[in-house]
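Excluded from the complex is one protein chain; the other protein chains are retained at their positions.
The first chain written gets the first letter, and so on, giving A, B and C; residue counts start at 1 in each chain.
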């Protein structure tokens, strides 16, 4: 049985509380929040938990796991303290404010032999699990592209641009789905209200072998779209996250281009087969993620969404912002130089 | 009554023939094609027309108008000959193979006082007409962006990439809808079959005042999309060209961002009003375009889709290819230096 | 301040508890359930409420209002006792097991001068409110039909057929929207598993002036549909309850049929104007319904969804079953003879 201490009971914290509390291998024994009203809510909802401040939770010897759902600017210090105190850490995303800080946490977790998991909830949805299975089985063949439209009339954030708001979803999903990392990033965006924050952006990630990922991110769109296309030389798929019953469609379609007699004699043939919408299980992704976190601790295995994955998202966000600030300049990503 | 000579009776020529023939102010008096079988088809369909070769049509003194629907590589010489012979010209798109040639034709048409119209059929659809009216009336307010998804499992062209195949639609529509020209272009693409031709591309056009246009062009997509979003600070619209009954939807939606007390106190408010799908007339765009061409000749007025418009499309295609060839480098467009 | 006692804390009861509890004019002071585990849940969620059995709640002198969310077979006795004890009653639907019982409750509520409201939650959704406004304003003109498709792969109920499961929604909505009652009912259905319960049915309601309502109800459909069309001679509307952003669409469309020179010279003209999707507010219907219930008590006004409305639903259910049992025979409805 793992004793869990939760720091932060604001917007997302109650979801963590509920899921850790209902996991059969966990006891939610301590909750902290800086705000008195939130603490009162926490105590009412979890009468058996000890509700106090972050310091007390971090130094509570019986606590095995610290879950952190506080404002981003506090993540680094809290996670560092937790790891230094020998706790396993479940950390909200984005994990830190800089990639440098993320690297520090990764190193610390390795050093102390603790599990550091970053909350990339989307990976545990039925839809992403279904995509992962299809890709791992090679069902799509050689991969061509990942194209994401993630737009709506959004909530205008005051501290981050549209990229930091929406791109972490795609960045973490790409990290999960693909065996390799992008080699470079280019992004264009626009700030229509003079606030210094882009309200729309187009982000392109370049990978080896001509694989391309592209994100259309927009807070000023008249309709909500959450639609990802992935193309391969055997099959193609569309994930429409707003569809109730057909979230994933797999198309047995493609094009065969060959040039048996040299480039100028190329032959292109279109293949059109059936479309299949597999059953995508309806599960609460966070419940599944918490169960997986517990498993990783029990078996001492590295999670797919560990600190290294969280760091990759941070590095991509930084590179994207650098490209935006430099007129779309292509920014190379030196993963080896980042020395994780 | 205008006497019309048509050169080229292959794929698109018969459509021009039919529409010129049914226009009450035109007589389709001559048709040329290099291929004997096509000439036979032309003669059967239009027994009263004189069917022969291009040379004869160009030098036929009774012909007032030359319509050209031949392969692109022949456009320049045919159009030049026609203008030099004092004919008005209706020219298929893309108008030439280079922007330089386009400029030569524009200058020649001006010099001879003849109408040179480039066949940008889309401008005459009910959908684009409806958008044009909304924009000209200022219904959308200050414009933010134009975002186009023009993807499908396409026909792999052997001589042009996906940009030359699909972007002319958006480039000509943008030229028509907006009062200004883009100042720069950046494009990323991929060639997945090693043919030297991009099969997918993302093209970004930069305009003054932070207006951005973005094109998603793809021959390797599992479904067909022809969806354009245009956002403004008052309203936003979506043109879904595959929708049978609601091609244009106008959303009374937007975001008001103000910072009465300085940047860090900015206030963002979302407005959500009704959506309206106006009646989009079902008309044959080409019939309307031919009628407009006749009017321009009769009234000696400059068409919106004249050689200058056609040249803009050519210049954008050249700049896009230059950006693709240089890793997405931003290519500035010096419209004044092009000296039309 | 109204003191509310809730009987039944199973599937729906907790929703009533939450909404009565959060209404500023109500105090949820007592909860009853026959099941010990449910009582424990109720006490944990509402520590200040007195949790006991139905008898105690009904005889609690400080209780002003009884909300009943128990199995249907117990509704009649509980509601009767509550009214006899001088309480206002908020009763789940279907209100009773027979129309006769419903009439008894209506009479009793009138006699005692108490408010008896039947929980027709749908009436308080943004969508139905929007439809009601359009119809009351005469926006659709003379009404032609109401057509409802309410199908999905449903939960096979063991005690009621598909009509009793799904038709109450349409019956209560029709009662709310229209000024008149249907004069007759006909229904066809099928029982594909030999259980004696129809798993699909088509129900037709006949009104004066040729207005027709038709319900397609099906537990064995591969997709979920919740789509209602209402046609009038001026406009038509579609309510698609599964659409996230365009629940109601109003079409300025219609047909004008006249015969100025006698029947055989009739002229039919189709009108096609714009479609508008008004803003449909996202509100919790049940919260709104509870607030309205409180208002009706405070102002002593008759709710639109009073016992009379609930009785109409019961009478239509009984007539529908009678028609099903008699091969689709048209069953007349003698509303006056029902003597409410």
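Worth pointing out:
By definition in this document, a contact is a pair of C-beta atoms (placed from the backbone, for glycine too) under 8 Å apart; a residue touches a chain by one contact, two chains touch by 3 or more.
None of the values given here were measured: they were computed from a predicted structure.
Contact with the chain not shown here comes from a single listed residue; of A:72, A:178, A:277 or A:291, that residue is A:277.
The residue touching the chain not shown here, chosen from C:24, C:179, C:260 or C:327, is C:327. Contact with the chain that does not appear here is found for just one residue of C:29, C:66, C:135 or C:238, C:238. Checked against the full complex, the candidates C:25, C:139 or C:191 give a single residue touching the omitted chain, namely C:191.
Contact residues of chain B toward the unshown chain are 223-224, 242, 244-245. The chain not shown here touches chain A at positions 245-246, 272-279. Where chain C meets the missing chain, the touching residues are 144-145, 147, 149, 153, 155-156, 158, 186, 188, 190-193, 195-196, 199-200, 202, 204, 206, 210-212, 214, 216, 218-223, 229, 231, 233, 236-238, 249, 251, 253-255, 257, 259, 263-264, 266, 268, 270, 272, 275, 327-328, 330.
Convention: only the chains that are shown with their structure count from here on.
Chain nearest the geometric middle of the protein is A, using mean C-alpha positions. Note: the chain lying farthest from chain B is C, by mean C-alpha position. The distance from the centre of chain A to the centre of chain B, with each centre set as the mean of the Cα atoms, comes to 41 Å. Work out the mean CA point of chain B and of chain C, and you get 54 Å between them. Rounded to whole angstrom, the centroid-to-centroid distance between chain A and chain C, based on C-alpha atoms, equals 43 Å. Residues of chain B in contact with two or more other chains: 272, 275.
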